[in-house]
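Removed: one protein chain of the complex. Kept in place: all other protein chains.
Moving on, here comes subunit A:
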Amino acid sequence: MTPLLAALPGGWQTLMVPLDVKSNPVMQGITWFATHFIGLFKAGAESFVDLSTGVIPLLLVLITFMNALTTWIGEKRVTRAVQWAGKYAVTRYTIMPMLAAIMLTNPMCYTFGRFLPERYKPAYYDATVSFLHPVTSIFPHANGAELFVWTGVSAGVMKVDGGAYARLAVLYFLVGLIVILMRGLVTQWITTFLIKRGGHTETFKKYDADYAAGRLESAEGAVA
């Protein structure tokens, strides 16, 4: 159909546009917009269903088990293990962040830094925060809000090869431990360097002395 010229009362002429969907460019535009607008969200809803059925059930069961396990083990026992692990560089940047992440979860895991001398705190932070994504491959409860770094990549792997998914989960966790050890040592080294260069040597010597004194005090307290 073509637009018609119609005479209105009073001598005016106007363009009459028939409301035919197929030939009318305005209606075509509206139809196009409506279809694709909804399509956009339909695609979003599909992704949501994919994620919910794929991720949530496994996650919920796993989180429940891990929560129960952390309750059974108890914070006190972990605190003791962490204090031991803090003494040696190798365990300070592997076992200590791992226990902190699994037991205290993000962001409370950083509080275990209080068991360390001041000069090691930046390196401990670096190691711990760097483990908060690898840890989710096996212990998703540790960092519930940031799961998709792991889940996003691994969901793709799962679709291609289920066996590779399991191997990838374990490897991400283990390589994570190696990486945070390396990261902790490098950051510790750079911290020492910056302490010297920034002229903080005396300040940190005093902190070390305070820490040693505090340690003796708490050791006596433990005996009493």
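Here, contacts are C-beta pairs under 8 Å (C-beta built on N, C-alpha and C of every residue); 3 or more make two chains touch, one makes a residue touch a chain; residues count from 1.
By definition in this document, contacts and distances are computed from a predicted model.
Only one of "ATP-binding cassette domain-containing protein", "Exporter of polyketide antibiotics", "Hydrogenase" or "PTS system glucitol/sorbitol-specific EIIB component" fits the UniProt record of the hidden chain, and that name is "PTS system glucitol/sorbitol-specific EIIB component". Looking at A:26, A:108 or A:209, the residue that reaches the missing chain in the full complex is A:108. Within the entire complex, the positions of subunit A that touch the omitted partner chain are 36, 39-48, 51-52, 55-56, 59-60, 63-68, 70-72, 74-76, 107-108, 110-114, 116, 118-119, 121-126, 128-130, 132-134, 141, 144-157, 159-161, 164, 167-168, 171-172, 174-175, 178-179, 182-183, 186-187, 189-191, 194-195, 198, 200, 203-204, 207.
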